[in-house]
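Of the protein chains in this complex, one is absent; all others appear in place.
A and B are the chain letters, set down in written order, and residue numbers restart from 1 in every chain.
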Amino acid sequence: MRIRNILAVVVAMSMTCFAAAQSPSPAPSLVPEPPTDLIVADTPDDAGNSVEVHWNLSESDVFNTLLSDTQEVNPQQIVATYTVERKVTDGNGNEVSDEDASWRKVSEIGAGESQWTDRSVNLGWSYDYRVCAVDNQGDKSTWCNASGSVTPVMQMFNMSKAWLAIWMLLFGAFIAYFINCARSGKKLWVRKIAGLEAIDEAVGRATEMGRPILFVAGIQDINEIQTLAGLTVLSRVAKTAAEYGAQIEVPTCRSLVMAAARETVEAAYLAAGAPDSYQPDRIHYLTDEQFAFVAGVTGYMVREEPAACIYMGGFYAESLILAETGNHIGAIQVAGTAMPSQLPFFVASCDYTLIGEEFFAASAYLSGDPLQIGSLKGQDYGKFLSVLVLIIGIFFATTISMTESDESDGFGAGALNYIQNNILGNEGFGSFGGGDTDIEGDDS
Amino acid sequence: MAHAYTPGLKVTNRMTYSVIRMLPIKGDVMVKVGDNVNANQIVAATYMPGDVYPLNMANLLAVPPKDVASLMLRKEGEKVEKGEAIAETAGLFGKFKKKYNSPYSGTIETVSDVTGQVILRGPDIPVEVKAYVTGAVTAVNPEIGCTIETDVAFIQGIFGIGGETCGPIKFAVENCDEAISANNISEDMKGCVVIGGARISVESIEAARKVGVVALIGGGMDDQDLRDFLGYDLGVAITGSEKKGITVIVTEGFGDITMASRTFDLLKKFEGKEASVNGATQIRAGVMRPEIIIPLEAGDCEEETEQVGGYLEIGLPLRIIRDPYFGMLGTVSALPSEPHVLGSGSKARVLEVKLSSGESVIVPRANVELIEA
Partner (left out) sequence: MTIDLENINVILATDCGSTTTKAILIEKVDGTYRQTYRGEAPTTVEKPFANVTIGVTNAVTEVGELAGRQLTNEDGTIKTPASDSDGCDMYISTSSAGGGLQMMVAGVIAEMTAASAKRAALGAGAIVMDVISSNDKRRPHEQIQRIRELRPDMILISGGTDGGTTEKVVQLAELIAPAKPQPRFGSEYEMPIIFAGNKMASGEVEATLQEDWIDLAVVENLRPTLEQENLGPARDKIHDVFLEHVMAHAPGYDMLMDWTDADIMPTPGAVGNILQTIAKKENINVVGVDIGGATTDVFSVFDETFNRTVSANLGMSYSISNVCAEATMPNVLRWVQFDMDERQLRNRVKNKMIRPTTIPQSLESLIFEQAVAREALRLAYKQHKEFATTLKGVQQQRTVGDTFSQQTGGNTIVDNMKLNLLVASGGVLSHAPSMNQTAMMLIDAFEPEGCTNLAKDSIFMMPHLGVLSAVHPEAAAQVFERDCLIYLGTCIAAKGLGKEGKPCFSWTLSGDVATSGTCNFGDIELIEMGPKETATIVCEPARGFDLGAGNGKKVTHEVCGGTVGLVIDGRGRPLGLPEERQQCQQTIARWVENMALYKEMEEAVVSA
């Protein structure tokens, strides 16, 4: 009896509901269509701390591209957001709080978005997900449930970076190979850097003319890589000067650079077997002010007329002032900087200029140390390989645009795609010529 | 020219040998004209100025060069000991003076006020000149050297290494065509001039050096052996300054070649006598050949044999000194005056040689040397 009563109530209620939906009442509470096909999966190639959630947009979502143009969405049904809920089904042996064990909203995503990555999951736990669409009125659609629970796992290898790994291995192998070559006494050919070869000449000139050599290590502080590269060259200049018995003058723009330069020069004099000729007073600090420094240096140049001026480091607006003054006094000038904007000035007004990379390669070139020469050589090969890939990509891209073929599944397009997304992108090895790989915005 | 002059090395049982013994710089000559000297006797000695050590005092003291002279504690010409202070800075108010200690012993030679350089001269190096041969002093050049003259048996080698030395002659082999090997060297040869026959091997040189032989003389040696012994490939034929502890002389040339029997017999005659030997060779303008000198005693070899070298004549004995007949002996059998086309295609004046084997060959005149029967 009691059971029959309950049943009657239920039936009645459902009947009412049904009637409500059916009846064209003036204030019907419309809910949006639910999203469909909720798929949850462990994020590939991660440390097991995220889950990817993906669904198809609700039919009430104006961004749903599957809707035909004629199909109109009832304005009251338009989806504003999607709500994703989650519950823990298995704590992998850990205690799970009640809150987690029940459905709990974990994210709200704007309309038009069909995926979300949950980054607040724990490794090894299992989760259930469901998603519903919510319209402007806050009406929720019915829930769309994932077919099963998901357990994030950790992958040992991030396969999306597989190509990067190959690049790294190749680079490493090149460097290791060349270092080995250099160590075993094989002569590695390094292109002559005229600017560095000219240092002997510049120092010689200063010796013959009985004038000093001016060395400026840029106006940047010691923590800048260019200043350090400059000091490497200074070491060589100082060693040659010590051997030839020439005087070297090093005004600096930073106090720390002065200290480092003194150390460098002293070591160089020692190495040349002439520690008694080292004069620390000639390596001095002028001022931190850019133009006051330039004024000081150019003033010195005009008064003392050094026979050789060497500028190695980071330079700004002062580059041309220094180099022009040096040219005016008839000095041999050697410059080196990685500042692209200052290079043309140095090239035009100096006898020799080390350009960008050359400047950094200087230490390897000068030291002749197998470790440095080997890695220089290895890096060159790596760069060569990279440029090769770029050229191949450019070639395909050009041919595709030239032939203007729309078929994106031709060999050229496939290859270009592969280069963009797999070799240079994040797709890992993937499959070649795949029309199924969707192009994402991330190109590295 | 009807005759061709051909080179020949001097091998004679009697000649008057005179040698000038000179100091590299002026010094004392310790003998006077008429003195009889022994090969090992010192005839002149001096002190060579010592090594020079320039010290850049201006830099060492960090003062201008012109101030250096006034800061020197030791003046020019004064002797200094190693570690002794030789200069001192003026300091500040007479305090904080910096001293510079001499790194070497020696004499201060100069102090320059242009470069601030002080030249320190190390202690003198004694130089002694020995008589080299036993004989009589015939002339003295005061402060420089003297001339020693004596009657000797004299043998020129063709090539040698090592400098002057002397010792009694000892034979390691019986015959002139016997090659010398390490087995021929015995302990009792210490201090001796050892004569071998044909080829000298590198093993025999090493063995001889170990025993203390002062000089080893043979007919020939392989260049490969010479290289192995010296440790380098001899490029320029200027030798004599090798410090190998032994003088090596070959009398005939490179390769396996027999010592001329005349040379061998001559040496044999003087077995046990003192000989002075010099391996110095210089094949350039101002040729120097290695030499073996045996001073004669009264009664030795009274009659002088004919000098070698001269003009080619039929019947004269000679040796061929170029491949393909290198080292072969024979006599001149014909002297055609017309140039002859050689195997190499060049034209040259030739002669016909009757080899000791009986065969007759034609060789360019440039490729023979006269020897004595």
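Throughout what follows, a residue touches a chain if its C-beta (ideal position, glycine included) is under 8 Å from a C-beta of that chain, and two chains touch if they have at least 3 such contacts.
Remember, predicted model here, so these are calculated numbers, not experimental data.
Asker: Thinking of the whole complex, not just what is shown, which of A:Arg130, A:Arg205 or A:Lys377 touches the missing chain?
Answerer: A:Arg205
Asker: With the missing chain put back, one of B:Tyr132, B:Phe154, B:Phe171 or B:Phe254 would touch it. Which one?
Answerer: Within the whole complex, the residue contacting the unshown chain is B:Phe254.
Asker: Would you indicate which residue among A:Pro32, A:Gly195 or A:Gly218 is in contact with the undisplayed chain?
Answerer: Once the missing chain is taken into account, the touching residue is A:Gly195.
Asker: I'm checking contacts with the chain that's been left out. Which of A:Gly110, A:Gly148 or A:Pro344 qualifies?
Answerer: Checking each option in A:Gly110, A:Gly148 or A:Pro344, the one touching the absent chain turns out to be A:Pro344.
Asker: Could I get the residues of chain B that touch the absent chain, sorted low to high?
Answerer: Counting over the whole complex, chain B touches the hidden chain at residues 7, 24-26, 49, 51-54, 65, 109-110, 112, 114-115, 117, 119, 121, 144, 158-159, 222-224, 226-227, 233-237, 253-255, 281, 283-286, 321-324, 326, 340-348, 363-364, 366-367, 369.
Asker: Need a quick check: the contact residues on chain A for the chain that isn't drawn.
Answerer: Touch with the absent chain occurs at residues 192, 194-195, 197-198, 200-202, 204-205, 207-211, 243-245, 273, 330-332, 343-344, 347-353, 355.
Operating definition for what follows: only the chains that are shown with their structure count from here on.
Asker: Could you put a whole-Å number on the gap between the CA centroids of chain A and chain B?
Answerer: That gives a centre separation of 75 Å.
Asker: Mind pulling up the chain A residues that touch chain B in the complex?
Answerer: It comes out as residues 276-277, 279.
Asker: Which stretch or stretches of chain B touch chain A in the complex?
Answerer: Touching chain A: residues 56, 59-60, 62 of chain B.
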